[in-house]
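Other chains of the complex are left out, but the ones given are in their true place.
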Amino acid sequence: MEIEVLFFASYREKAGVKSCTFEISHGSNLKGLIDKIVQKFPKLHSDPSKIVAAINEEFSDQSQILSEGDIVALIPPVSGGSK
Amino acid sequence: MTIEKIHVEISELKLDQSIAKNFVSSNSHGACTIFEGVTRDHSDNRKVKFLEYECYKPMAIKKLKQICEEIIEKWDVKVSILHRIGKLEIGEVSLIVATGSPHRKEGIQACEYSVDRIKEIVPIWKKEFFEGGSIWIEDENGFRPFS
């Protein structure tokens, strides 16, 4: 099945794209997808297990199983606003 | 009910404090607390020229609303959060949080809570442009979505 992946901020720059569609097998979890993403864009992170991601706008554990139509966003660390 | 006590907005335009303040005001309130985050001219030892904010808008809106819901469960307040994105010059306001409350303690606490919490769970990123380069402001410990 196809999953749309969104890239923001430093991930967007490192990947060189704002979004990208990945083909994964049914039953795959978020970890499996993230491993595929990092294979394609190795600059993203040296340790894929540390990437924080959201499925359908909710932060999700990498063990979560993906479903058809899910939108996955990779969320770089933030330090927004003023310290 | 809830819907009338919270207000959030993400905008590319200059933020207008009066929108936040008017939303949270009420004749039964004795206190209005306003926090404004402002673009500083320096960061660590870098001389900052300007900033750019980027967001994952639908999720950022959802998370700002979640923070507001958390707040009105904890304190008797109305709350408005405005966040600007895009390019900001030095001295421009990136964030406004306003709370209105019958009593002052809860308003100030709610305001402080929201500012802390925004850093924890709202997907908005800041890129700093300084003399000689630019950098995304990222803090490995800054994002704690599950806390």
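Per-chain numbering from 1; labels A and B assigned in written order.
The rule is simple: contacts are C-beta pairs under 8 Å (C-beta built on N, C-alpha and C of every residue); 3 or more make two chains touch, one makes a residue touch a chain.
All values derive from a computational prediction rather than experimental measurement.
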Checklist entry - What are the copy numbers of each protein chain across the entire complex? => result A x2, B x2
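Here, only the chains that are shown with their structure count from here on.
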Checklist outcome for this item: When centres are defined as mean Cα positions, the distance from chain A to chain B in whole Å is 25
Checklist entry - Which residues, counting only chain B, touch chain A once they are in their complex? => result 37-38, 40, 53-56, 58-59, 62, 94-95, 115, 118-119, 121-127, 136-143, 145-146
Checklist entry - Any idea which chain A residues touch chain B in the complex? => result 6, 8-10, 12-13, 52, 54, 57, 59, 73, 75-82
